[in-house]
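One protein chain is absent from this view; the other protein chains keep their places.
Which chain is which? They are A, B and C, in the order written, and residues in each are numbered from 1.
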Amino acid sequence: MSSLHEECGVFGIYSSDAGLDVAAAAHYGLFALQHRGQESCGIYVSDRGVPTGYKSRGLVGDVFTRDVLAGLGGGNMAVGHVRYGTAESNRSRNAQPVHVNHSNGSLVVAHNGNITNAGELRRRYEMEGCIFHTTSDTEVIAYTVTRERLKCGSIEEAAARAMAQLEGAYSMAMMSSQKLVACRDPLGFRPLCIGTINAADGIGNSFVIASESCALDAVDARFLRDIAPGEIVIIDKDGLRCDTRHCDAKKEKRLCVFEYIYFARPDSVIDGHPVHLSRTTAGQILAMEYPVNADVVIGVPDSGLDAAIGYARQSGIPYAIGLIKNKYIGRTFIQPVQSDRADSVRIKLNPVAAVLRGKRVIVAEDSIVRGTTFVRLVKLLRDAGATQVHVMSASPPYRHPCYYGTDVKSRESLLANRHGTPEDIAAAIGADSVSYLPFGELRRLVKPGQGICTSCFTGEYPVQIPKEPVKSRFEEKLG
Amino acid sequence: MSSLHEECGVFGIYSSDAGLDVAAAAHYGLFALQHRGQESCGIYVSDRGVPTGYKSRGLVGDVFTRDVLAGLGGGNMAVGHVRYGTAESNRSRNAQPVHVNHSNGSLVVAHNGNITNAGELRRRYEMEGCIFHTTSDTEVIAYTVTRERLKCGSIEEAAARAMAQLEGAYSMAMMSSQKLVACRDPLGFRPLCIGTINAADGIGNSFVIASESCALDAVDARFLRDIAPGEIVIIDKDGLRCDTRHCDAKKEKRLCVFEYIYFARPDSVIDGHPVHLSRTTAGQILAMEYPVNADVVIGVPDSGLDAAIGYARQSGIPYAIGLIKNKYIGRTFIQPVQSDRADSVRIKLNPVAAVLRGKRVIVAEDSIVRGTTFVRLVKLLRDAGATQVHVMSASPPYRHPCYYGTDVKSRESLLANRHGTPEDIAAAIGADSVSYLPFGELRRLVKPGQGICTSCFTGEYPVQIPKEPVKSRFEEKLG
Amino acid sequence: MSSLHEECGVFGIYSSDAGLDVAAAAHYGLFALQHRGQESCGIYVSDRGVPTGYKSRGLVGDVFTRDVLAGLGGGNMAVGHVRYGTAESNRSRNAQPVHVNHSNGSLVVAHNGNITNAGELRRRYEMEGCIFHTTSDTEVIAYTVTRERLKCGSIEEAAARAMAQLEGAYSMAMMSSQKLVACRDPLGFRPLCIGTINAADGIGNSFVIASESCALDAVDARFLRDIAPGEIVIIDKDGLRCDTRHCDAKKEKRLCVFEYIYFARPDSVIDGHPVHLSRTTAGQILAMEYPVNADVVIGVPDSGLDAAIGYARQSGIPYAIGLIKNKYIGRTFIQPVQSDRADSVRIKLNPVAAVLRGKRVIVAEDSIVRGTTFVRLVKLLRDAGATQVHVMSASPPYRHPCYYGTDVKSRESLLANRHGTPEDIAAAIGADSVSYLPFGELRRLVKPGQGICTSCFTGEYPVQIPKEPVKSRFEEKLG
Partner (left out) sequence: MSSLHEECGVFGIYSSDAGLDVAAAAHYGLFALQHRGQESCGIYVSDRGVPTGYKSRGLVGDVFTRDVLAGLGGGNMAVGHVRYGTAESNRSRNAQPVHVNHSNGSLVVAHNGNITNAGELRRRYEMEGCIFHTTSDTEVIAYTVTRERLKCGSIEEAAARAMAQLEGAYSMAMMSSQKLVACRDPLGFRPLCIGTINAADGIGNSFVIASESCALDAVDARFLRDIAPGEIVIIDKDGLRCDTRHCDAKKEKRLCVFEYIYFARPDSVIDGHPVHLSRTTAGQILAMEYPVNADVVIGVPDSGLDAAIGYARQSGIPYAIGLIKNKYIGRTFIQPVQSDRADSVRIKLNPVAAVLRGKRVIVAEDSIVRGTTFVRLVKLLRDAGATQVHVMSASPPYRHPCYYGTDVKSRESLLANRHGTPEDIAAAIGADSVSYLPFGELRRLVKPGQGICTSCFTGEYPVQIPKEPVKSRFEEKLG
């Protein structure tokens, strides 16, 4: 039901074990991160310094067929990426990772986030005679690192110098001919963690980098720790080391709270806090703040389920599965059955009448970003027999665009901006009530002391936002 | 986790409304029935008596692209089918519906079930000079109806006479040049229901036939009623009528109880009873019969969730989402990451450690048919920190092959036959305990007085089982 | 330029040599016969009595990918088919070979020609309770053979009895579980020949059947002989033998003369006469009959080239390549470049101005069936600078539909019927003159004494033509 989309998921692996198939591992890692981006995906494998890659539009399972994986061959390092692709830039040429063949060596970059000064950097490079093939900020990163690399002795030093110039949100994995390097921006907007594989006990000799811990699980890696905001982790034949020059303990961190609310998988643990726990906690807070006399609590699958369970547990009102999501919806071509009606939302989501009929229903969802689907959802529940429908949003009203790696760009499209009070919004979507997680309670969703980014609720941006929309100037219609 | 697979889903529509796109309706209907068969699918549309069709291997959303649907064109009737395709016969030539061009008129047949005397009928027809293109029992049905049609004056009379010869389980939709005909076998093994569309109130002038009511919902049709065991429903320009000569109130009905336990979607209502309710009831019965001192109840997604919620509600132990299923698994190519290990089950199913760590866990599943995946599941839960794992099966031990439309053929492969007591089975899969729904409680899962087929639990077959495996004699390797 | 299309090519192989890959051989054989049918193709391989097959729309090279060929596996027999697919029946369900699984054994049939009493036979079988899946006469053949097989002891006896019932033109290859059987109709309308493979000298132990000898060449088989009109050839583990009961030396043969003029490949030898020789002879006859004062002789590629060379050789006027055919035309999507013009024929065929400018040009083509493309061709030559254009047709005026396996159905569409004299036709297409091979000279294109079918020129049909168009009654729009 949500209209928010994360733009990317990142995966990297360095293996010292010849028995480990790094392409297969990247494949599974991306598969576990698929929820972070369904538009395109790519994997590059490095075999003794020579990278081979494949990237394409489509889902991981469709793109990486037996033949394509066989074509990638073996190696000791791999970097992979899944990408959402916003409406403005869903071009296959923007697929990641970005691969650069430079006389000084190759570089492969996979990135999650948004470089807010990408436009300025790009313009500067262009004025010095550089050309760009894509409209992606990842190419700006590749440029910045490559240019610094010309001036210093190692890829990690180049990365550190590049970080001094890059602003905004970034969690990335890079592969030079010999090293796997992972970086996270100093405010830590996007998650990034590290695990070890093939280690009976202690730290093994092979390492995995991923946007979320669920991707470590998928390759049977053991979670080691989150990469710290500002940290650079370098993995090569000598093992793992890190560069912390951009880590600043005094700077407040800005982990995107929507990672907990919606983006991440509930089985992931981010910066020390389980995503699942955030969501059930949100449900519990809603139950305490907004007690409702109701008969059943249901969640909108899949992102509202944990909040519904939390609400039910706290309130004592029974939890039930009240909506069934068609899990085959994928690429189905949608056309109206009846010429005079819009398509039924029931093709994707069908109510369980036995659960709802004659009941006062509480329905929990992660957030209410745009309103159109909610109007249909409330009608669906009432048609199935619900006598009352109370909507619980596991996040505060979403009012401001995000510039740090998600794709809600326009203030006008946001429901909370068009209707003032929760009562207005309830009236607009036809619900008996709409309740939002109080803004002040957001910090209870994360680890005590964890700094979070809440700019989509407040409009206060911790890092300067882009002056101009870089992408739109260059977009093609196809290709 | 289950190894049972329904073989088919059936959909039919007759429209008296020119504004109704019957191909689009069939497309959505099949989409809602996709869980009943993912191997192949097909739709035939009848335009003023001339049928046009398309069938292919693959999922509904992949097969019915914009171009294919456009190619089907408009019409006033359509019949569609999804098919599982058992291991022995996953041939595209067996895709349904079956279309026959006969000088007396065309016939399109879509069928769910299994004709137990198909081998005898086929052999008899062959000895009279007939030839068969497929190994499917649907071609036997098409033959039987066509041959009777030569001797009588209408398709419905031919269907009635054919039913006198066909034995076993069948719920089918047929389309002659003018009529849509639906039949259900006299014991009612498989579900079949009827709805009306475009009716502001009362019964409209367009009708929909489907294996499950969720397919009526998908096309915004209103549920009218189940088709009775033995009933023939005829729909044409004069409206809807029925032939009940094969309905015998004194005969005990044999609705497959596994439709409630596993096959059907929880939002469907079958023979007057909501599927969702059967499953939560099973969980409640298990809680009453097998109380366990535990900290959390989880279900194996998606088929064990309702039973888990029922158990939790009855026992007072908290319910939680403890396993996350990767919803993108679809066509992913699976190869081992490490040469010396089997693949991790965590690619498909990952535990939520925050829910399980240090907890005594009750895990509910619809059934335990074959054991291999359960061994891995229990290990997964323990590795995630569960201190105890108690498995609850929402059905009795499954011990006997089904001959009425599902694909478990071999007694040897069934877990319950290899290990005697629940204690043995618990030991075999590494669980602290395994509990099965008591056989005597099965009737509480259905409407009072509903006759059910329980032959997979008892080995007592209400209709004679096939004497020989017809299909295997003719199978090709490709095609 | 011709609008005639042969409907089929047939290939069969029986191997006693384990080192021979019969699927690969069939693949190459069909590839060599591709000119006889580009609509669909299929191969069945028999491995110890069990046939495995694959057929699909598309060219041989596109349909039989590495994976598909691997899926066919090994075996000792194979039958293959290419099919043109006329406008009325280009349905993939009509693709050949036809495969029937009968309790008495399997049967695979591939056929070239047209059974003129297929409609009557089909209707009779249907009235006895048979059903048909396709609208192809090959299914009628399969039925007839199968029904006779029930009454007699061998497939070859069944074939012989079936031939007594089948009327029209047929050259076919059949495969039972143990035998490869080839039949040619008693009048010998369509070619069929046999070769041996793997024989250092004398007759080897592996045999190949093909519509044209060029397919024997493609698999390095040695040409043995043509199969005689009415002959049945049986190949099994005991070698090759034949049944000649339907061979009647007194009956005049009716080999389609258009096989020499247009259908067959110039490197094939049919019934003892090289196709190439027929065509150059036609050109020589035209030069003797219609001397023209011209500067250059060109042919329409590829079917008019040999006639042009013959004309040039006889007349002493220089031969040149005056038209270049784009060999990549295949599946190119054609849309108008300029909204107000029809597409240029020059996309497919471009004149060589250096050859034509200021020249009086003789242009040879196999035949003039429909006129539209000739109008554009003559204009093309004039635009390129030809001062005169004289058209030479290597066949007499084509005036009557063919019912023996080609697809010109309507008398109205034939140019020669719309315009009376060659002068009228020249005026209609804008040429200075049009000359046709005199009907009386046709016999000089074939071996002395060879009986030929000339019904498309005369309207006198040696075998009764169909009473009704069977196919059109059953056609679907898609499928």
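Brief remarks follow.
Basically, a contact is a pair of C-beta atoms (placed from the backbone, for glycine too) under 8 Å apart; a residue touches a chain by one contact, two chains touch by 3 or more.
Keep in mind that what you see is a predicted model, and the values were worked out from it rather than measured.
Within the full complex, the chain left out of the display contacts the shown chains A, C. From the options A:Gly19, A:Gly71, A:Gly239 or A:Gly272, the residue with contact to the unseen chain in the full assembly is A:Gly71. Screening C:Tyr319, C:Phe374, C:Tyr436 or C:Phe457 against the full complex identifies C:Tyr319 as the residue touching the chain left out.
Set against the missing chain, the residues C:Leu224, C:Cys242, C:Leu277 or C:Val375 yield one that touches it, C:Leu277. Taking the complete complex into account, C:Arg346 is the one of C:Arg57, C:Arg123, C:Arg346 or C:Arg399 that touches the chain left out.
Of the options A:Ser16, A:Thr65 or A:Ser106, the residue whose C-beta touches the omitted chain is A:Ser106.
Contact between subunit C and the unshown chain involves residues 19-21, 24-25, 27-28, 31-32, 34-35, 38, 59-62, 64-66, 69, 198, 214, 217-220, 265-267, 269, 274, 276-277, 280, 302, 305-306, 309, 313, 318-321, 324, 326-333, 335-341, 344, 346-347, 350-355. Considering the complete assembly, subunit A touches the hidden chain via residues 50-55, 68, 71-73, 99-104, 106-107, 122-123, 125-133, 135, 142-143, 146-147, 150, 473-479.
We take it that only the chains that are shown with their structure count from here on.
Of all residue numbers used where subunit B meets subunit C, over half belong to both copies. The two sides are thus made of the same residues. Simply put, subunit A must spin 180° to overlay its Cα atoms on subunit B, rounded in steps of 5.
Centre-to-centre, using mean CA coordinates, subunit A is 60 Å away from subunit C. Chain centres here are Cα means. That of subunit A falls 36 Å from that of subunit B. Those residues of subunit B in touch with two or more other chains do not exist in this structure.
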